[in-house]
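Pasting a structure here, questions to come.
Shown here: the complex without one of its protein chains, the others still in place.
Letters A, B and C mark the chains in the order given here, with residues in each chain numbered from 1 onward.
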Amino acid sequence: MRRSEKCLSALERRGVSLDDLIECARFLHGPYEDIKDSTIASVLVDILDKREVANALLCAIELDELCERDLFSDKALQEKIMYDDGLFGVDEVLAYGICNIYGSIALTNFGYIDKVKPGIIGKLNERKEGVCNTFLDDIVGALAASAASRMAHEKGS
Amino acid sequence: MRRSEKCLSALERRGVSLDDLIECARFLHGPYEDIKDSTIASVLVDILDKREVANALLCAIELDELCERDLFSDKALQEKIMYDDGLFGVDEVLAYGICNIYGSIALTNFGYIDKVKPGIIGKLNERKEGVCNTFLDDIVGALAASAASRMAHEKGS
Amino acid sequence: MRRSEKCLSALERRGVSLDDLIECARFLHGPYEDIKDSTIASVLVDILDKREVANALLCAIELDELCERDLFSDKALQEKIMYDDGLFGVDEVLAYGICNIYGSIALTNFGYIDKVKPGIIGKLNERKEGVCNTFLDDIVGALAASAASRMAHEKGS
Partner (left out) sequence: MRRSEKCLSALERRGVSLDDLIECARFLHGPYEDIKDSTIASVLVDILDKREVANALLCAIELDELCERDLFSDKALQEKIMYDDGLFGVDEVLAYGICNIYGSIALTNFGYIDKVKPGIIGKLNERKEGVCNTFLDDIVGALAASAASRMAHEKGS
């Protein structure tokens, strides 16, 4: 199985579709270029095929699920993640691990989308009893930011 | 002379006052806390006293001025900086050198302020014949983002 | 309980003492300055009191322990971590989250100590059935690198 397939199926399990990712990437890159969904999709798949991206994403989702399943030994830490403490910081660190690979535009885009929280990012961010998307929402932002950066660089070259 | 004094005087020479920095930091942190100008000012001065921050800032301003003075050997590179090519990337790299020191909230804040461009950042970004603020506007964003991150962490502790 | 106490007790549980950390920091900074153990210790405690440092460390240790307890849903991912796949990358990403806060000397120091693996880092790196220190050895390297960076900056100022 290709890395991107494994990632997309893990995302699907967590309620995030490829269309959701496309919508977020379009939110960032749309103002600069009229671009087809299929083009954005293929950029996203390329990104999800990268080893370091896939590993960060799978780790992030695993962490969210381990929290939901109440399996952390350190319950104070689990609580912090479960309630998405804004000063926690490790969720963004994993996201930057992805963005860095796509250059400075990816990092800037991430900061922006992380504040504005369009589409699925806003939905993931709503608190629901027993559900933890603390790591995932930042990963989705990082994927959209990286895709927008790649498209900006391709348009510019 | 303290590092912060040297930085503030270089900023002043380039049209950026301490009040401008305070306004940008307040733009980011204001929604979370009612905080006095003097408190923000002292956080900013602390940041400007850091060796790596001061060096990045002074290098950035020097680069802008060397461009304006038409002193680059590589004229194509000078042109790219002069006209703030959005894909250039080195200006953001210097800014991240500052933000990284203040943690992941600083990086997120930077991405946001860099898109919204409030106050002096918007003004620095207006193209004027013979004036180059390509590096400076990102540094100002990085300082505001770092100050907001420090205030968020202090509030939280 | 202070953050540093919680971190030191988690480290102790995983076989890393404050003396081990001091030895690694001395390995990096020793060639530049004759410095007392108690001074290095107090720099390390300061670092462990930082919120983002403590969170990254506790998350890293939790991940190692969750792997050992065989609790990951994604067994392929768990395997990769368990056997410290050199291309995994997420362990270093967490470590950089710490180093970044201590500037560029911390990052350089980390790269060096991560290759040379002195003292406890080498020991953590030895493969033992049922034991996982994939995230921890990078965190120890990051702490030593950050301490050495802080000492270099203090000496220089």
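Here is the rule we use: a contact is a pair of C-beta atoms (placed from the backbone, for glycine too) under 8 Å apart; a residue touches a chain by one contact, two chains touch by 3 or more.
What you are looking at is a predicted structure, and each value in this text was computed from that prediction instead of being measured.
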* Structure fact -> Note: the excluded chain touches shown chains A, B, C
* Using the touch definition up top, pick the residue from B:Ala56, B:Ile120 or B:Ala152 that touches the left-out chain. => B:Ala56
* To do: Could you tell me which of B:Leu18, B:Leu66, B:Val116 or B:Val131 touches the chain that is not displayed?
  => B:Leu66
* **Touching residues on chain B - with respect to the absent chain** => 10, 51-52, 55-56, 58-59, 61-63, 65-66, 69, 71-74, 77, 80, 87-90, 93-94, 96-97
* Kindly note down the residues of chain A that lie in touch with the hidden chain. => 51-52, 97, 100-104, 153, 156-157
* To do: Kindly note down the residues of chain C that lie in touch with the hidden chain.
  => 86-87, 89, 92-93, 96, 103-105, 107-112, 114-116, 152-153, 156
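Throughout what follows, only the chains that are shown with their structure count from here on.
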* Asked: For the homomeric pair chain A and chain B, should the interface be classed as same or different, according to whether the shared residue numbers exceed half of all numbers used?
  -> same
* Structure fact -> Chain centres computed over CA atoms; the one at greatest distance from chain C is chain B
* For chain A and chain B, what's the span in angstrom between their mean Cα positions? -> 27
* **Residue list for chain A, restricted to those that touch at least two other chains** => 87, 89, 93, 96
